[in-house]
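See below for the structure under consideration.
Only one protein chain is missing; all other protein chains are in place.
Right, subunit A next:
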Amino acid sequence: MELNELWFLLIAVLFTGFFFLEGFDFGVGMATRLLSRNDLQTRVLINTIGPFWDANEVWLITAAGAMFAAFPEWYSTMFSGYYLVLTLILLALIGRGVAFEFRGKGKGEAWKKTWDAAILIGSFVPPMLFGMVFASLVKGVPIDQNMEMTAGFSDIVNGYSLWAGVTVTGLCLLHGLNFISLRTVGELREKSRVLAAKLLPMQAVLMAVLVGWTVMVTDLFERQGILLTAAVLLGAVAFVLARHFLRQGREGWAFGMTGAMILLTFVSMFIGLFPRVMVSTIDSAFDLTLYNAASSPYTLKAMTIVAAVLLPFVLAYQAWSYFVFHKRVTEKDHLEY
């Protein structure tokens, strides 16, 4: 494998990992409004992701950093092209991040209500907007011969991208609900499992329509028909199994299945894009690919060595942190937030 391809793969892994991990903590953030009856339950919910959300967000930061280093043209075109969308995502993430830490340290009901709202909005907006960004990315945006993206409103906000946004948001919510039923006891555990089971069919419809829509408006299936069809079939299996496991109350497996749906969604997207990283609607000659957008071979090599040395440690201690906090959170625990 060439280093350009390796780095495309790594960035795909980082983004997919981000949606898998932060996906459930976005979901938990959204579910705070749906599940909790009182402040204590809200605190339990937030504490289920307490030790993790921060490191989960670093997957996004690392994905952006890796884009900058390995594909500076991609980073430059995309980040300046989606200027307003990224601004909104950042504002949402800022509000959400401090909300977890702040809500328990101030005084009074209004204080907590404000931060609860920040958690809700901050957990809903990023997956929605990221869904829209990636949908418009595969559908194509106007990119000229200088690799400048000049997207108008309708290039980013349209039926297809909105549908994709809702679908990604729904996936995160579902994933989060399964995480909650995996990490809590009693009422919360039960309620989140029931709600997940209810949302599952709706999510299947959202997903099916998105797949059909993708076949119509993008060239992903033309380019990678066999692989993407396989991914769709696997996704369908994951839905059926998720339903089965939710009914049986096997929460770990159900969580694994919603995770698989997220993985399949984003992996399919990157497979369909390959070897492009951004699609130009002006002329396919202006597409950004993992060759014309890349850093020099020397830089890619240096980065590869660094990543090969560091990644095993990063993955090991992150896995360890999940192991340390594998016990369920109860109302009797020390609740930090």
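The working rule: a residue touches a chain if its C-beta (ideal position, glycine included) is under 8 Å from a C-beta of that chain, and two chains touch if they have at least 3 such contacts; residues count from 1.
Simple rule for what comes next: contacts and distances are computed from a predicted model.
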Could you check which of "Cytochrome ubiquinol oxidase subunit I", "Sugar ABC transporter permease", "YceI family protein" or "Inositol 2-dehydrogenase" matches the UniProt name for the chain that's left out? "Cytochrome ubiquinol oxidase subunit I"
Could you tell me which of A:A12, A:M30, A:A69 or A:L129 touches the chain that is not displayed? A:A69
Sort through A:E5, A:E148 or A:D283 and give me the one touching the missing partner chain. A:E148
Interface residues of subunit A toward the undisplayed chain are 38-40, 43, 47, 50-52, 54-55, 57-58, 60-62, 64-70, 72-73, 75-81, 83-84, 86-87, 90-91, 93-95, 97-98, 100-102, 104-109, 112, 146-150, 295-296, 298-299, 302-303, 306-307, 310-311, 314, 317-318, 321, 324-325, 334-336
